[in-house]
Each structure stands twice: as structure tokens, then as C-alpha cells.
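The structure that follows is given in the form of C-alpha cells.
Now for chain A:
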Amino acid sequence: MSNADQSTDVSEGSSGDEYAVSVPEGRGRDRDADGAASTIIESRDLSVWYNDNQALQSVSMEIPEKRVTAMVGPSGCGKSTYLRSINRMNDLIDAARVEGEMLFNGKNVYDDDVDPVALRRRIGMVFQQPNPFPKSIYDNVAYGLRLQDRTENLDEKVEEALRKAALWDEVKDQLDESGLDLSGGQQQRLCIARAIAVDPEVVLMDEPASALDPVATSKIEDLIDEMAEEYTVVIVTHNMQQAARISDKTAVFLTGGELVEFDDTEKVFENPENDRVEDYITGKFG
Partner candidate 1 sequence: TSNTGTETDGGLSGDINISGSSTVFPLAVAMREDFTAEEMHPNVDISVNSTGSGGGFTNYFCTGDTDFNNASRPIKGVEEGQCSDNDVTPVELKVATDALTVVVNNDADWFGEEGKECLTVEQLAEVWSAEDKPTTWSDVNSDWPDEEIQLYGPTDASGTFDYFIEEVIGEEGSHRTDYQSTEQDNQIINGVANSEYAIGYMGFAYYSENTDRVTALGIDNGDGCVKPTLDTASSGEYQPLSRPLFTYPAQSALAEEHVAEFARFWLENSTSESIVADEVGYVPNTEDERDEMLDRLDSAIEAASE
Partner candidate 2 sequence: MSGSYDGFGRVSRRIGKLFRGVLFASTLAGILTLAVLLVYVANDAFQPLTADPGWHLVFLLTLVVPTLATGWLSYRRSYGTLATGLLGIVMPGIAALYAGGLAALFIDVIPTLVWLSFVIALAIPAGVIVALRRTDRSVPFLAELSAVLGVTVGSLLVVPGLVQGLPTVPADWMVLVLTLGLPEAFLLGRWIEGRWGRRDGWIAGAAILVGSAVGGVVGMVSGFGAVPGVALTLFALVPTGLYAAIVVRERPDRRIGLLLPAVIVVGMVAGELLVGALGFAGPESWVDWSFLTSTTQSGDPRSVGIYSGIVGTILLMFVVAAIAVPAGVGAAVYLEEYAPNTRFTRIIDVNISNLAGVPSVVYGLLGLGLFVRYGGQPTGTLLVGGATLALLVFPIVIISAREAIRAVPDSARQASYGMGATRWQTVKNVVLPRAFPGILTGTILALSRAIGETAPLLVIGAAQVFGVPDSWTSTIGAMPLQLYVWASTYASPAFYTTVLAAGIVVLLTAMLSMNSIAIYVRNHYEQR
């Protein structure tokens, strides 16, 4: 009943931010201190339709390199759609149609000469449900490397990716066993290892912890924190606390596919410019 306990303080509440999410001290700061990072992904007036139904409305935003950028917003507001339009996963949906620009290292990924497959090799992705292949742990991690024919030193690369995903110690004796035999949290870390094994520049994560228990979630959060040393991480989450804990920048989408606020995480959670954002963050709807 921790749920109920937690919320009882509302009745005694006095100020407007009982619900407000506190941003952990020191988070973001150490990286933000060295000035603004350069932009790796930038969308300009990006709109996405599914058939006649608009899921994103002219979204413009700049995602900084080697930072964690969180996207929050109520269900159906288009967070996943935005994420998937970065590495053109929306191409796989017949109904989807994109307008506007999505720049990756300054190049519009929707240009005709861009190969989405090559794009995705540089932008990794982790999904909501852990989805390891029904292959051995080793083969899961090696999958992307083999796709790209980068099979020299395979063993080392697999080990390195598993270490980075904080999974090596747990699985090093069972690399030949099926990835499906791992626990949910381990599976998700395996998926992360799989994604980073090919050394992508960006890792996109769509609610990577929402199917996991609290312990596994906290491991993943720690991992994301570490990943930002080397990679640009863009993460969709439903959990405000999580966004506050792990991200440097936060984008808030609202129903209809509008980006209503995008700023440093601290700023968004503590002093949002938009009232609707404040309402949303304090849990008044959504």
C-alpha cells in the first residue's frame, strides 16, 4: 500500500508542488558545466501522420551529443513516433508519412540518398519489451557485428559490450545459453549490449524499464547514466521521477503530438514555462 501512503500527503498539502518531482542534486550539472554540448540530432518542423491521423505536429528540437535526453508526455502523444522517426523505423509502417527534416550530424536522414539501414547501424535502439533473439547470449550480442561483417576480434567485442551493459559478470559462464533464459532485467541489459556492440553514436530507448521490476529498473538507470559518457542517449519514459533522475534534457509532448517544452531537465521540472506542462508533471492528468 505504499502507493496509498505516498499520496496521503496530498490531503495535508499546502503548496502547489506536492507532486513536483525533485531533480537529484548534481545530476546533469557535471556534464552541463562544460558548456552546451554540440547538437547531434536536430528536427525541424517534423510532422508525422499515420494515414490521416497526425501524430506529431511540427516538432523542432536539438538533441545534444553525449547527453541523456528524455521525452515525456501522456500516452499517445507521439513520443515513440518521434523516437522512431530519428532512425527511420517508421519506414517499416506502411501508414506512416513524414514531413519536415530530421538532421543527424547535419544531414537530413529523410534525404533520398540516405540509406535507412546504414542509418540504423549508427543509431541503436532498445525497446519497451526486452526482445532478445532466440539465440545464444553470445550470438545476440554478435548479431549486429555479423550483420556488418565486422567479425574480427568478435569475442573481445562481445565481452566489451556485455561489460558496458553491466552484464558480463552475470553471464560470462553461460554465453552459449539462450538469451531467452535470462531474467527480464538481464534480457533488457542484453538488448542494450546488443545495441552498443556495434558502437553506435546514438542509442534510442523506448520506455526501456517499464516492463521491469524496481531493482532491474535501477540497474538500467545506472547503466544509462554511464552510457552517456560515450553515447548520445534518447529515452522515452512515462515515469517523471525516472526522467528527472537520469536525463540532462527533457522534452515534454502533449496530446496531439505537440512539443510544448524542451529544456534542461532541472528547468523543466522545477520551473516549467508552460502551465499545461506543470499540470502534467505534477500528475494532474495524463
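Basis for inclusion: all candidates are chains of the complex that A comes from, given by their letters.
Odds and ends about this structure:
Rule of thumb we're sticking to: a residue touches a chain if its C-beta (ideal position, glycine included) is under 8 Å from a C-beta of that chain, and two chains touch if they have at least 3 such contacts; residues count from 1.
If you're wondering where the values come from, they're calculated on a predicted model, not measured in any experiment.
Applying the touch definition to chain A and the options 1 or 2 in this complex singles out candidate 2.
Considering their complex, residues 87, 89, 92, 94, 117-122, 124-125, 127, 129, 131-134, 143-144, 147-149, 151, 176, 191, 194-195, 198 of chain A touch candidate 2.
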